[in-house]
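One protein chain omitted, others in place.
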Amino acid sequence: MSIQIENLSFSYLQPSGEKVDALKNVSFTIETGDFVGIMGPTGSGKTTLLQLLAGLRLPTSGRIYFNGEEINAKGYDRNRLRQTVGVVFQDPEYQLFATTVEKDVAFGLKESGLSRQEATDRVRWALETMGFDFEKVRNQSPLALSGGEKRRVAIAGVIARKPEILIFDEPIAGLDPFGRENFLQFVTERNQTGTTIIMTSHNMEALAEYTKHLLVLKEGRLIDAGATREVFTRLKQRYNGAFQTKAQRIAILLAEGKLMFSPAVVTYGDLLSALKQELTGGGRG
Amino acid sequence: MSKLSAVQRSIFTAVCIGLCVVLPMAFHAIPNAGTLFSPMHIPVLLSGLICGWSFGFLCGLAGPLLSSLLTGMPPLAYLPSMLVELATYGLVCGLMINLIRTEKIYADLYISLVVALLAGRIIAGVARALLFSPGSYSFAAWITSYFITSWPGLVIQLTLVPALVSALMKAKLIPPWYPTKA
Partner (left out) sequence: MRTLPAGQYLPGHSLLHRLDARAKILCALILMTAVIGASSLWGYTLVLVALLIPILISRLPLRPTVAAVRGMGGFLLVILLMNALFFKGETVLASWGIIQLSHEGIKQGFRIVSNVVLILIIGNLLTMTTLPTQVATALESLIKPLKLIGVPTEEVAMIISVAIQFIPTLMEATELIKMAQIARGARFESKKLSERAVSFLPLVVPVFISAFRRAEELSLAMEARGYRNAKNRTRRQKEPLALHDYAALTFSVLICLIQFLLQR
């Protein structure tokens, strides 16, 4: 499912009459099976963009195409849209409501045309994919679970619908290192089986290590877009280093100290290889 | 509910008052939702049940008042009867939940709710007949507006409020009604 955004803009009026442009003229394309990160300072329009991509808001102007069909056009089947895109917001408590975990995860399957047995199997699959023991967790109250478990149940509820596109808003913010790694592994696996992943994050390292493409927003505008590596390299020296990965920062410091010059470093892996080369081979001037 | 501290009760009530303003707006976009289940009633009933009769009474007064001032819903002209109605709900269900102890949470809740909802309607009806529209308010009008057209709302409230109490207990935001004997 390829996504094409053309000149997307979103503005709203403050009560004082002032117009706020949350998004200005954003255009880009996401191919099927891509893993896209969206980064930018708070207030840059990231969440608005996600909401528009998921068809949860109408743009002020501009068009969004899924596989060439405009999703906000009159004839487009909204149900198909809901089925195609799954969104997980940052706070799992915004989603959980049912008396049992099983019922909550099954909520999204009500209109899917699955038989009772198929639905239960799907719920089982979703929960087990998120690392749960189905029999143990199915009758627990989702509201009584721990924070990390709630997050995983919320995600299970969305992947149970098997959407082709998965959108996450700040999925790893506030997670401990294990939670972070587990989540990133999980989305990588989903991506490998063909699901398009779109996620916003402030975590440069996570974006650098896992995403294939990046979109960079600032004050509602798309200031850069492209392959992850290239974007990080281009942005390295701009905006006071706000978009640097830690590996890049180290490489810059080493270069300033005239100890090592390796401008191509983006990830920790790159840094390690560069250090290895430096320390075993000969210096590069 | 007696386990809640005074500060907790105050802040929970504050949040219920806030919800009296926010819920009608949120459900405005959904066809028939507002007229159907009177979203403002729910936080008032909850604050009475969870925090006690005085807090429920306050919520019933402040909620509609604030909502009217800030969002124009209900229109100020209709405010007085709504104030009487909701303040009674909050007051009565707060009193009832303290008096009724059937050892079964849901039974306590349903009884308190039914009595409160009935009392509120009776008192609001009396107020309208005597104070707000004297002479032009009939028994038939009372039955129609409070029971016939709004009975789906009643059913929905009776479904939602206990479900909410249960959810809040599971999320450990309010202490269990009947603490399990250790």
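The chains carry the letters A and B, assigned in the order they are written, with residues numbered from 1 in each.
As a working rule, a contact is a pair of C-beta atoms (placed from the backbone, for glycine too) under 8 Å apart; a residue touches a chain by one contact, two chains touch by 3 or more.
Here the structure is a predicted model, which means the values were calculated and not measured.
Chemist: Of the residues listed, A:5, A:101 or A:143, which one is in contact with the missing chain?
Modeler: Candidates A:5, A:101 or A:143; residue touching the omitted chain: A:143.
Chemist: For the chain that's not shown, point to the residue among A:66, A:89 or A:168 touching it.
Modeler: Checking the options A:66, A:89 or A:168, the one contacting the hidden chain is A:89.
Chemist: Taking the full complex into account, find the residue in A:124, A:161 or A:213 that is in contact with the omitted chain.
Modeler: A:161
Chemist: Name, in rising order, the residues on chain A that touch the hidden chain in the full complex.
Modeler: 12-17, 22, 48, 51, 54, 56-57, 79, 82-83, 85-87, 89, 91, 93-98, 107-108, 110-112, 143, 157-158, 161
Chemist: Taking the full complex into account, what residues of chain B touch the chain not shown?
Modeler: With respect to the unshown chain, the touching residues of chain B are 5-8, 10-15, 17-19, 21-23, 25-27, 30-31, 33, 36-37, 42-43, 46, 58, 62, 66, 68-72, 75-77, 152, 155-156, 159-160, 163-164, 167-168, 171, 173-174.
Rule of thumb we're sticking to: only the chains that are shown with their structure count from here on.
Chemist: So, what's the distance in Å between the C-alpha centres of chain B and chain A?
Modeler: That pair's centroid distance is 41 Å.
Chemist: Can you name the residues of chain B that touch chain A in the complex?
Modeler: Within the complex, chain B touches chain A at residues 166-167, 170-172.
Chemist: Sort out for me which residues of chain A touch chain B in the complex.
Modeler: That would be residues 97, 99, 141, 143-144 of chain A.
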